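Questions regarding the structure given below will be posed in turn.
Yeah, one chain of the complex is gone here, protein chain that is, but the others are all in their spots.
Letters A, B, C, D and E name the chains as they come in the text, with residue numbers starting at 1 for each one.
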Amino acid sequence: MILRIDRLQTELPPPSDPDPAGAEAVQELMGGRFGEMSTLMNYTFQSFNFRDRAGARPFYDLLSNIAAEEYGHIELVAATINTMLTGCGDEQGPDTTLAGARTLPNKQHFIQGGLGALPQDSRGMPWTGDYVFSSGDLIEDLTHNFFLETGARNNKLKVYEMVDHPAARALTGYLLVRGGVHQVAYARAVEKLTGADLTKLFPSPRIPTDKIPECQPHIERGEHKRLYHFSGADYAEAAAVFTGPHPETGEELEFVDDPPEGFEPNDLPPQPAVFAPGYSPEEIREIAGSLRERAGLAG
Amino acid sequence: MILRIDRLQTELPPPSDPDPAGAEAVQELMGGRFGEMSTLMNYTFQSFNFRDRAGARPFYDLLSNIAAEEYGHIELVAATINTMLTGCGDEQGPDTTLAGARTLPNKQHFIQGGLGALPQDSRGMPWTGDYVFSSGDLIEDLTHNFFLETGARNNKLKVYEMVDHPAARALTGYLLVRGGVHQVAYARAVEKLTGADLTKLFPSPRIPTDKIPECQPHIERGEHKRLYHFSGADYAEAAAVFTGPHPETGEELEFVDDPPEGFEPNDLPPQPAVFAPGYSPEEIREIAGSLRERAGLAG
Amino acid sequence: MILRIDRLQTELPPPSDPDPAGAEAVQELMGGRFGEMSTLMNYTFQSFNFRDRAGARPFYDLLSNIAAEEYGHIELVAATINTMLTGCGDEQGPDTTLAGARTLPNKQHFIQGGLGALPQDSRGMPWTGDYVFSSGDLIEDLTHNFFLETGARNNKLKVYEMVDHPAARALTGYLLVRGGVHQVAYARAVEKLTGADLTKLFPSPRIPTDKIPECQPHIERGEHKRLYHFSGADYAEAAAVFTGPHPETGEELEFVDDPPEGFEPNDLPPQPAVFAPGYSPEEIREIAGSLRERAGLAG
Amino acid sequence: MILRIDRLQTELPPPSDPDPAGAEAVQELMGGRFGEMSTLMNYTFQSFNFRDRAGARPFYDLLSNIAAEEYGHIELVAATINTMLTGCGDEQGPDTTLAGARTLPNKQHFIQGGLGALPQDSRGMPWTGDYVFSSGDLIEDLTHNFFLETGARNNKLKVYEMVDHPAARALTGYLLVRGGVHQVAYARAVEKLTGADLTKLFPSPRIPTDKIPECQPHIERGEHKRLYHFSGADYAEAAAVFTGPHPETGEELEFVDDPPEGFEPNDLPPQPAVFAPGYSPEEIREIAGSLRERAGLAG
Amino acid sequence: MILRIDRLQTELPPPSDPDPAGAEAVQELMGGRFGEMSTLMNYTFQSFNFRDRAGARPFYDLLSNIAAEEYGHIELVAATINTMLTGCGDEQGPDTTLAGARTLPNKQHFIQGGLGALPQDSRGMPWTGDYVFSSGDLIEDLTHNFFLETGARNNKLKVYEMVDHPAARALTGYLLVRGGVHQVAYARAVEKLTGADLTKLFPSPRIPTDKIPECQPHIERGEHKRLYHFSGADYAEAAAVFTGPHPETGEELEFVDDPPEGFEPNDLPPQPAVFAPGYSPEEIREIAGSLRERAGLAG
Partner (left out) sequence: MILRIDRLQTELPPPSDPDPAGAEAVQELMGGRFGEMSTLMNYTFQSFNFRDRAGARPFYDLLSNIAAEEYGHIELVAATINTMLTGCGDEQGPDTTLAGARTLPNKQHFIQGGLGALPQDSRGMPWTGDYVFSSGDLIEDLTHNFFLETGARNNKLKVYEMVDHPAARALTGYLLVRGGVHQVAYARAVEKLTGADLTKLFPSPRIPTDKIPECQPHIERGEHKRLYHFSGADYAEAAAVFTGPHPETGEELEFVDDPPEGFEPNDLPPQPAVFAPGYSPEEIREIAGSLRERAGLAG
């Protein structure tokens, strides 16, 4: 079970110039083989399928906390894509209000969607359950996860280099730091179980995280060395695995007993050309208003 | 963001006779077009892509709470499949310990997986992001969701009729009741926005829920008329939409301010024939034990 | 069984400036989840799988007539795409006669195809049988169909806003009107079976059809309130379901006993750069000519 | 445009013992790479995309008539599958009415479908638009079609050998004969255009059609040497291509000016366990009855 | 470029009792995510895409030799599947010669194929290019390859446990040993580049290779510690990476300057029920005989 909190794990800028081509690139971080849907679903299924939890609890708890954090990552990627697409459809049609999108590779942001995120990659191909690896063999699953985070870091770096829209940069700067934490966590878990020191592979790809300007503020706040506890009472034993020095900075790793505080998401404006949330958004607003009133919520 | 709670929304029986063929049928409820991955991801993406949240908050909150509940549903389906597969691999190999699985249609439960759930349907085909509909148009999204829940109810009924393993029956009995609540919720939302009374379509399929023995205890506890608030402070305005009489029983619908209490999951035993959580589970147990000790967690 | 008639359901303009990017968008109306392949195949399979036809004939006949009309729609979408692509390949190669296409997202119109329609969506992804819903449960199938037509109307509106090539506009103007008729037909069918009044959802999306200039001539001719009988002697009982006032105009719905008269399709010119119908079209013409002569057809 | 006629191209026996495993094999003839969806859609798209129709009319007309016939073939395959599945769900649930299906590879006939045909192959994988070849180059398209019909004949022969349910045998016996006609037609068309005599490849696979008992009555009636005209006034010039002796029997080929008369389809009984056409079919019957009465159709 | 040698890398027994269900399991080793198509194509594409080959030659050569060996592995898996299916179709049809296959999950071995291997996994799903990881980043590609070989070892062990047909056991016994060598090779390569000692992960899964009886003869011959040079003059520098002790036995690793000698493949008999190599194999034999004679090859 989960509880949802209506906050984002990092702060995103409000919409500025729309960048639909850049949004297509960011989709790789959502629905690509190494996107956040993949990290979320790999760890989630591995935790659901975990056998002998009592016997291996620190590992189970580590996995479950990271899985929970990844939910916040798909939320962030979605918010970024929505932000980047805002402004492409703010005129009410009909007419040629979407003509600008005719030459875009992925027209589905406009035709199927309402200028929102889709569970697709940068080719427009859907995320698929075949991206999930859940062998049940703990060492293998962790080996996989280390590889997956490495591929994910690669893809985030490339999207960083390709897209400089402020929302995309806020996203990739943050995800690079947090993905790095997950790489470390899985490296440590493999080390505890086998003795192999995967931290010698850091950074992988070989570009140091602190060379990236948008990562620096997060590193300064210590986000690169903390694993958060995304639960109230459960999943608390991850601390037994997430220990030792950070492979890039040498600082001690920390398991923080609470989730991060988070940031208020921007409430993105209607895009009537694509009927989001409707052709005449004000009608919905009115109906909602009177429902709230009737329920004693207004004011 | 989410917090995870290590409890299941309903109680599942412990493993009994394994039923790998039945587990394949249950996979449809996980990764099929109308499975719980689909309900989870449809509502999650719709909530992520929701524009003008302030203006339409009761609808946004309704969607977000149901999305949060669905996470618990994929968890339940996974637990069921794991339970049904337990006992197929409890002898350590090598040898022909998995020979019994040779004639099963979906051998991937054994070959790729460790006798656990996969994000696949009953054909073994992976869940795909193309199952997600997120048009951004509120009325359309809700119309879709009503249809999706109807298809989901159909599929649960069929799996109920096909598989009588105790875990499968505990699952379908519960999901039929909760899915019914979501059908009602979306019907009410459409009605508030358009005046169309979709509750006249109930029950759809036309078999009354209370004819199903495994549903009755849940109905007796009132689970069929309650929508839960799966958050602390946020998403609280769903109450403004989820109102009026239940279409089958006439009782008043309720928005409950807390999540359900939930049930302790069974800790499923190792299956060494498929190396879950390892070929020699006791080694992992030992390592975990000394990590816990070192971290001051051992009790 | 079917008989084919070599006429189009509406008039399309002859080729003018080619618009390959626009043609990619129009592909969504062919092979997308909500494209005409989907409406055709959903209703066709549902009619093939209809049980107890005698007992439910008016519904069976309604479905079968709409299915038959949809065949004409895939034909129209194909004709539109062919028209829009005409002129991209009218020079005989080799040489760089197709260089202009190098930057197009879907190069398969040029490489695999001969500047013709493909059963793909706007991403270039193939239409798939998994888009077909055929549960056999009449109420569910109709609920699905209403949702499908709503999604289809959304997609047509978006393509309308995105592409203003004369052929695309002739297509979307017509399909919006006819798709609207199918929405009404399924709403009425659901109402007859359950009492739920889905016409309150009209128009969905909320933009009135008569605001679209290219729809107006069709509305003036009454195309928005007529269901056609696409058969000689069979499938005649749809009239029992397709009754009552039109939800947008209040006019009485009509079941017309004949198919529409249709329009002569344009015979599109060869495109030798893509070898359609050959590298040297005149050779084929000559062979055909002498075959016709030998068969006594020439004249 | 098409007109639909509610008759089947050959006679099928009424339901007898259900054969769900056999029905899965027959699905290959529906949705496989060489199934009837493929022949239908290949020829249909090729005819839609045909350029310079006036200049090459005999070929255009040949293609269009065969395309029209193929529609009747998907109808026949669907009717066969429905017939073979009838009896698997005739008890009203809930309870374990579908337990027998638990071990079937393709459970979707029961879970997604209502014991009806699906656009899938024998693996349960959906038919895909990527099975369509429409290059626009007439000689290539015809070369492809000859190959496609050869693959189709292979698959029909295999299904014949695998499934001896009376409905399956009625189907394969008929389709083998008619598919053979299409092989001949495409061979002749290639010959007219290039001089290459593909009839030397007959029969391909090398088993003579008349060795198959279920083919013999159709051969006796001359079905192996006739191409039908599936239109009223249009597509009449196929006769100029479909000429010469039949490659297996030496008889003269005939272009028949009318479609075959066809056979009354069986009206298959409800299957309430899968809610087809509903959980309580008699309710639908009643509603339909009063609608017919109100429309002046009853009696 | 390659030269082909008509020998198998290990000896397979001649056909005995057919085992079509087992053959389906073995397909996972052909076309699954971790099958030999995947190892072959991953290493092949990585070697094709290798930049700065002169600068990193020992790694380029290591990769290229392993890629070359994998070609022999898909050949072996194919030969195994063909062996296991031999005997399912040795009677000439028509008639119900394939009736026994009706209940098999993957009927395509019979319907599409001629009792031969297909590029599919154990579900019957096709191998896909999306299984290839070729980032161009050497350390990442090697990390991936280590993970891939680990997953492959897992799958081979499971197939071993599931299928005891003599051909399957000959295959898995051999592949487990050779796959182990590739795991070691990639571990060593990562170590040379980063210092991380992945050999501590051996064996992964944790079952020692020498516990498997069918592996023992290969280990006795030293196959577990040798990398072969699959080229004449090129790709000779792999020796610089493939050094040090074997992680399970401590013996020194060897780069052998020649390919293994290999074994004569069995020439599998015709299966006329599936027309392989024809309905009347003797006709083909005759034609081939006279062609050989005419070419001066006979005798």
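Going forward, contacts are C-beta pairs under 8 Å (C-beta built on N, C-alpha and C of every residue); 3 or more make two chains touch, one makes a residue touch a chain.
Just so we're clear, the structure is a prediction, and the values are computed from it rather than from any experiment.
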item: Omitted chain - touching chains that are shown; value: A, C, D, E
item: Residue among C:S64, C:N82, C:T97 or C:S231 that touches the chain left out of view; value: C:T97
item: Identified contact with the non-displayed chain, of E:L12, E:V26, E:A68 or E:A196; value: E:A68
item: Hidden-chain contact residue, picked from the options E:P20, E:G113 or E:P166; value: E:G113
item: Residue, one of E:F34, E:Y186, E:F202 or E:Y235, that touches the chain absent here; value: E:Y235
item: Contact set of chain C toward the excluded chain (per top definition); value: 93-99, 101-108, 110-112, 123-125, 273-275, 278-280, 283
item: Chain E, residues in touch with the chain not shown (by the definition above); value: 1-9, 31, 37, 41, 44-45, 48-59, 64-65, 67-68, 71-72, 74-75, 78-79, 82, 112-120, 126-130, 132, 134-140, 192-193, 230-235, 237, 239-241, 243, 259-260, 262, 267-271, 274-279, 281, 284-285, 287-288, 291-292, 294-295, 297
item: Residues belonging to chain D that touch the chain removed from view; value: 33, 130, 133, 135, 137, 139-140, 143-144, 146-147, 150-151, 154, 190, 194-201, 204-206
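One rule holds in what follows: only the chains that are shown with their structure count from here on.
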item: Higher-contact pair (C-beta pairs counted), B-D versus C-D; value: C-D
item: Centre-to-centre distance between chain C and chain A (centres being mean Cα positions), rounded to whole Å; value: 39
item: Distance from the mean Cα position of chain B to that of chain A, given in whole angstrom; value: 22
item: Chain A residues counted as touching two or more neighbouring chains; value: 112, 130, 135, 137, 139-140, 274-275, 278-279
item: Pairs of chains found to touch, sorted by chain label; value: A-B, A-C, A-E, B-C, B-D, B-E, C-D, D-E
